[in-house]
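One protein chain is absent from this view; the other protein chains keep their places.
Which chain is which? They are A and B, in the order written, and residues in each are numbered from 1.
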Amino acid sequence: MSFFRRSPWILHYDGSSCNGCDIEVLACLTPLYDVERFGVVNTGNPKHADILLVTGSVNERNVEIVENLYRQMPDPKVVVAVGACACSGGIFARAYNVQGGIDRVVPVDVYVPGCAARPERIIDGVVQGIAALEGKRAAMAAGRRRGALRPQSGSQPAGAA
Amino acid sequence: MKRTIVPLGPQHPVLPEPLVLDLVLEDERVVDAVPTIGYIHRGLEAMVEKVEYTEMGFVAERICGICSFMHGMGFCASIEDIMGVEVPERARWLRLVWAELSRIQSHLLWLGLGSDAFGFENLFMHCWRMREEILDIFEATTGGRIIFSVNRIGGVKRDIADSELAGIAERLRALGERFAEIARVFRADPSIHHRLAGVGVLPAGEALAAGAVGPMARASGLATDTRLLGTHGYDRLDFEPVVEAGGDCLARVLVRLREVEQSIDLIRQLVDRMPKGDGQPIETRVRGLPDGETFMRLEQPRGEVVYYLKANGTKYLERFRARTPTFANIPAMISLVRGHDLADVPNIILTIDPCISCTER
Partner (left out) sequence: MDGERFLARVAAYRADGWRLSVINTTAVLPSDELPQGAFDISWSFALGTRLEHLRERVVPGEEVPSVSPSFPSAFLYENEMRELFGVDVTGIAVDLRGQLYRTATRVPFSPGAIRRRLEATGRLGDGARHAAKPQPRPTTEAGA
């Protein structure tokens, strides 16, 4: 897998999911799918994560947490929404405590469909996330060469300039 | 002594799910724990206002992605009870096959997470690899790995051919042999015993007072198992509830180990005793609107679940309530962490096998 420029570190956060997508994310780490062989590492610390993987929708209470995690991640960073819930609120979109997909709070780069999302699709989503990450890094580097590095952005995606 | 409050969660060291406990500590010792939930609260029960009863089963399945099948089954059985629908013989047997497979799947998942929590990553991987075999069976028989939507009000959507059922029984027999090796590690490994034996002891009397259910109660010597009611067709199977006397974290692991073996045996019985022949009816057509109420109980992997449904002769139910096993087990868990060292808290929490999305709905 030579096109993997480096090994992305993933931070997984479970919004108000039903567990289905979470378990599938976890299943990606286990022997049948084993994403670690591609160098993908699951971390619990946002300060050294590259990809934020969110399952489940945002509700009243976890909205700050998703925001917080995203803010703490270093640039460049990518957000992957896993499952129908994270993409749009899914089957729960009409429930009173659900606000919708996570793109309500943070910019999403890759949407992974499915209810539950299948492990193959999640892995594919991460691979696309890596491409997006590379793109952002290149843009940042170009910006730096021009001496126009933007200050560390708050909740804006980096390298969008 | 000075008291410190340590928040545990929501982004969790041991659970993929956001459970939050405010632990009140004196030095390293936990003196109290205050739960806050709500991070996964969706308001699922209120969706009966907007979703017709015929479709609500799909929402019920998504109460939780681990017990998904059982939630769908419980919902459909509740409506069938209210409407007096007779479910075809074959469908009842098939539901039990999937239900027991779900139990194996859930316990393997938990045994994996558990071993990861007490520092045994290798065992985690082994458990989850075995779990994939169960998911394979799910996928072959229903098309889904996690959420199958195979339950219908009045029966099931798909049949499993007799030959396929025999194949499943055979696969499970082989799985059981490999599981025995893993079970041996759980039972004999000194480092596991060191972490779990004597930790978080829940005496039988307390378990009863706290309303504990499922493996949690059975590990404390209470022979409660909703399957003993004989409903849903369990009366046609021979089994004894798995009971351990220890009441500690280790006993809770042992109960689940034995329940995997028990479920494998139950599926063998199901396949043996099921009336043979493909092409039997699997679904009763349901007409009309439900009117009335019911309490429906079912033994999920984590224990007794109680559904309460109230219908009023319209398309929309008046009330749908699911009291899931974790909800019943949280009070016992809170009393358990009191008096323990902070470092033991993760193990205690994990051994109740909490499912937060069930609890909050």
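Following the convention adopted for this analysis, a residue touches a chain if its C-beta (ideal position, glycine included) is under 8 Å from a C-beta of that chain, and two chains touch if they have at least 3 such contacts.
Since this is a predicted model, take the numbers as computed values, not measurements.
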{"item": "Omitted chain - touching chains that are shown", "value": "A, B"}
{"item": "Residue of B:218, B:232 or B:252 in touch with the missing chain, whole complex considered", "value": "B:232"}
{"item": "Residue in contact with the excluded chain [from B:210, B:255, B:282 or B:348]", "value": "B:210"}
{"item": "Contact with the hidden chain (one of B:139, B:261 or B:293)", "value": "B:293"}
{"item": "Subunit B residues that touch the omitted chain in the full complex", "value": "34-38, 41, 43, 45-46, 49-50, 77-78, 80-81, 87, 92, 208-211, 224, 228-233, 292-297, 304, 306, 308, 310, 312-314, 316, 318-319, 321, 323, 327-328, 330-332, 360"}
{"item": "Interface with the unshown chain - residue positions in subunit A", "value": "59-61, 96-97, 99"}
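Going forward, only the chains that are shown with their structure count from here on.
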{"item": "For subunit A paired with subunit B, centre-to-centre distance based on mean C-alpha positions, whole Å", "value": "29"}
{"item": "For the subunit B and subunit A complex, residues of the former touching the latter", "value": "10-11, 13, 16-18, 38-44, 46-47, 50-51, 58-59, 62-66, 68, 109, 112, 124-125, 128-129, 132, 144-147, 355, 357, 360"}
{"item": "Parts of subunit A lying in touch with subunit B, wherever the complex brings them together", "value": "12-27, 30-32, 44, 56-57, 59-62, 65, 69, 91-92, 94-98, 115-116, 118"}
